[in-house]
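Apart from one protein chain that is not included, each protein chain of the complex appears where it belongs.
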Amino acid sequence: MSASLPLERHREAVAAARTASLGMWIFLGSELLFFGGLLMAYLYARTHWPQGFGQASARTHVVLGTLNTGLLLTSSALVALAVACQGPTGRGRWVPWLLGAGAALGTAFLAIKGWEYRSEWREGLFPGPGFALKAVAGAELFFVLYFLLTGLHSVHLLVGVALLVAFGRGTRKKRAWAAPRRVEAAALYWHFVDVVWIFLYPLLYLVNRHG
Amino acid sequence: MNYLENGHSLRSWLGSTDHKRIAILYALAISAFFFVGGAAATLIRLELATPAGDLVSHDTYNRLFTAHGVIMVWLFLIPSIPSVLGNFLVPLMIGARDLAFPRLNLLSWYLYIAGGLIILAALFLGGVDTGWTFYTPYSTMFSNSWVAVTLAGVFVTGFSSILTGLNFIVTVHTLRVPGLGWFKLPLFVWALYATSIILVLATPVLAITALLVVAERLWQIGVFDPAHGGDPLLFQHLFWFYSHPAVYIMVLPAMGVVSEIVPCFARQRIFGYRFMAYAILAIASIGFLVWGHHMFVSGQSLAASMVFSLLSFLVAIPSAIKVFNWTATLYKGAIHFDAPMLYALGFVGLFTIGGLTGLILASLSLDVHLTDTYFVVSHFHYIMVGGSVMAYFAGLHFWWPKVTGRMYSDTWARIAAVLIFLGFNFTFFPQYLLGVQGMPRRYHAYPPEFQVLNLFSSAGAVVLALGYLLPLAYLGWSLRAGRAAGANPFAATGLEWTTPSPPPTHNFEHLPQAPDEVYGYDPNASLPEPAE
Amino acid sequence: MNADTRLSANFRLLAQGASTAAERSDLLFNAMLVLCGAMALGVCIAITLFAVRYRHGARVSRGRVGRQIGLEIGWTLVPLALFLGLYAWAAHDFVQIYRPPADALPVYVVAKQWMWKLQHRNGRREINELHVPLGQPVRLVMTSQDAIHSFFVPAFRLKQDVLPGRYTALWFTATQLGEFRLFCAEYCGSEHSQMLGRIVVMQPAEYSKWLGSGTEQPSLAQYGFARFRELGCSGCHAAGSSVHAPSLRGLLGRTVHLQDGRSLVADENYVRDSILLPKKDVLAGFEPVMPSFAGQVSEEDIQALIAYLRAGAEP
Partner (left out) sequence: MAETHESAGFARRARRLLLAWVALIALMLCSLGSAYLRLEPWNAVVGLAIAALKSAIVLWLFMDLARAGALVRIVAATALATLVLLLGLTQVDYRTRRPAPAPLQPAQQLRTPSGALR
């Protein structure tokens, strides 16, 4: 049956090269709307409580936030380089190391983020009873959104790190499933997580730094 | 070897990545959920037969209509045509061997089942009493029921929807047989394609909204909470941004099914094929712009209401075009009244009534009176039950021989079609009148002046329930004793009819040839008599 | 129970309208019914006609039908024009529903699970009942204490959701004497279907008599004045105060200019916000010195303060 369809086979092999990255792009479109709902909530809350957002945002750790932004941008560049090394460039052996470096930077991001969460918890910035900025209207909403946005982003990042590690190992051992088109799709996901953070950075850390 | 014989163990089904087998898995699951949701509906109608709330307590009643809504919307209607018929037919119709991501397809089914079981667990553990709309701040602050767990289930099924939609989009783009251009695609494929776009772009917003509600329930503070500077209307905006397009997730595939059946049994090319295809895209895209018409009296601004009302009138145009074109397809045809055709014609009639009453609801000043009354309840049941469910049954009967390889009793199927059509109108038409008189929805007990019409409605529901049980019997019988169907019992066009019934595991023995024209029917050609 | 039997005796199949809004609403509804009915009937007749005439086996001329661009464009544009007309008509009526006449009698409504608490200007309070005079515009200023509710009077063809944390308004002029049902139309929990009430429309003279009787309580404005002093508002907002605070005389309905250059019309929501969040919309030329009263006043207190300001007394 299947063997009797060589033409079919060929056509599907050609199509498969496109499907992985097309599928990932569509998935990322969906992800964009997923974060979009939160951005809409953010837009509402920030336009209604500009002062509260300003004061609350000033309590975030801008140094760590900036450092983390740098880490993600760098890891994205490394992963892009890994994709560029694939194929007939003769630099395939770099791929696992570049993916691994990207994953390492992502892990560093998560570690720093965790440390940030811990200090915010100690400063009483976690919404709920005992919230430090109770008197500032809107500050609690800021931190609700801060934890939701960064938390969801971290979950995505965790998935991304897992993907990079898996493909790093897969490409090193030259596994069949770690095909270039799949590495490319995983890289797309990683860049998307980066893009989300690019927007979170000014929205969460830089609302009011001059006041 | 056909796909049904390719292994008989449970594992060969539950681990299969064959789109046809996954379609069957979906069919079994949604049928089970349909009867659970239907049982809730039966209890609701029984309770409403008398004005006093004497059958069940108000808390039980509230849990019943919530369970009915949640199950019917997320576990039956949304996966019904796309995941069952779409899964089975899209690869066959475009001449492919499977979907683009067969394993992802199986994962979608498991996600759907996981979400469904979580929802069922919540409903049996204690139920949810918020209504399927989960309006805040009731759902976040006041409801004392299993809101978070139910929403977790909805969240998981949402991912099933997204992955299914993604799969269809990639499949239609990359796996069409050579020579099968976009304007040679059956309208069913067009409809599924447009539906998939909605699934991919709207569902994530529902997922994040569910997450926000759950977070707010746990934290007791959040963006929807008016006690802390949030806005309950923000929830409504987010919720309807998904849930209005969700209506089109339910009805666009139904339109696709009917667009296949009407030309086949009228032996006539579909009228205005291109307009039909464009109308599908127009409905899908304008459908994203009208969500605010659920919020005319919610406290939304006047200007926003005016904009959303205008856009809602506009989305009615492509729907009207479709109705006119189906009607015009009958002109100068040679019309056969087999069971699928009866269901399809029933769809056209009921959808027309549902759509026109939608126009009344889109009118700003009338909506002020009619919203949140039984008029709305009736309107969306005309669209979703009269429309989607009717079309699902039409499709089920049309492609049953293809799926199972066997014929059913056409006589019994026609009886069921008529019974469902009559029972449906009997149940839901009185509800329009109740709405006009001002009976609010979600009332457990109601003033005595509404009793007569409610009694009519409850009586009609008995007929409707009977109509829904009948196919269970004769379709079940057909599985055991139905005569063999042959590849193309209805002499229909479309690539799915060029392969044997049931189709072989890899769909086609030979690479199918793209047809010269889509719906190449000729009313004057004599039909080959199906082999007895 | 007594009220129930009386109400059901009055009931008809297509319930009579009892407000000025109902007249316009019914006119449009009937027009829509005729139009939509004609369209539905047209489609049904066409389907039946074709189904009979072109049934399989009948002796008629059949044939493939080609493209009919003209026809298709026609039945796209004609409904479009019709729909736009209907939209304009409905929108026009809708705007009227949101434009209360200046002389409308204010009634303050607080909805809670599962009852309606209403208060007239003179302080007379009602629960699940609203007495209004015939032929006189009445404006409801509504808020909720918990979930979202919806004030729905089918005979008036009017409905407005009642939200926690802000005011929504609804106005009507009753045109029929009698009693009419009041429903909560937005699902609000266990006893949603018990959140019923009635609207009693009376002759104006009778209404005044009714309003005057049973007012042992102080009027809403008087109560508001008492709270105004208790809360210390008068300390700053009184005429001779040493604190530089704006006069509140005739505040409601006035356009006020804010420090950041915006200007807005001072309505109930503005007053409510100013009491609870005074630093948000500071008047131009004043220091933001007022403390917030959040947590010290109830929603009913705020409504009373608004009633007092509306009464226009010199603060």
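In order of appearance the chains are A, B and C, and numbering begins at 1 in each one.
The rule is short, and it goes like this: a contact is a pair of C-beta atoms (placed from the backbone, for glycine too) under 8 Å apart; a residue touches a chain by one contact, two chains touch by 3 or more.
Here the structure is a predicted model, which is why all the values come from computation and not from measurement.
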At which residues does chain A meet the chain that is not included here?
21-22, 25-26, 28-30, 32-33, 36-37, 39-40, 43-44, 47-49, 62, 66, 69-70, 73-74, 76-77, 79-81, 83-85, 88-91, 137, 187-188, 191-192, 194-195, 198-199, 201-203, 205-210
Which residues does chain B use to touch the chain missing from this display?
173, 197, 201, 205, 226-229, 231, 233-234, 237, 241, 288-289, 291-292, 299-304, 307-308
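The definition used in the following text is that only the chains that are shown with their structure count from here on.
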Ignoring chain A and leaving every other chain in place, which groups of chains are still linked through touching?
one piece
Per the C-alpha means, the centres of chain A and chain B lie apart by a whole-Å value of 35
Rounded to a whole Å, what is the gap between the Cα centroids of chain A and chain C?
46
Residue numbers of chain A (touch at least two other chains)
137
Touching at least 2 other chains, the residues of chain B are 231
Quick one: which bits of chain C touch chain B in the complex? Just the residue numbers, please.
4, 7-8, 11, 13-15, 21, 24-25, 28-29, 32-33, 36, 39-40, 43-44, 46-47, 50-51, 54-56, 60-65, 67-68, 71-72, 75-76, 79-80, 83-84, 86-87, 89-98, 113, 146-148, 150, 152, 154-155, 157-161, 163-166, 168, 181, 183-194, 196
Residues of chain B defined as touching chain A within the complex:
1, 96-97, 100-101, 104, 162, 166-167, 169-170, 173-175, 178, 200-205, 207-209, 211-212, 215, 219-223, 228-231, 234, 237-238, 504-506, 508-511
What part of chain B is in contact with chain C in the complex they form?
53, 58-59, 62, 129-131, 133, 135, 137-138, 141-143, 226-227, 231-233, 266-269, 271-272, 275, 296-299, 302, 305-306, 309-310, 313-314, 316-317, 320-321, 323-325, 327-328, 330-337, 345, 348-349, 352-353, 356-357, 359-360, 362-366, 368-369, 371-373, 433, 436-438, 440-449, 522-524
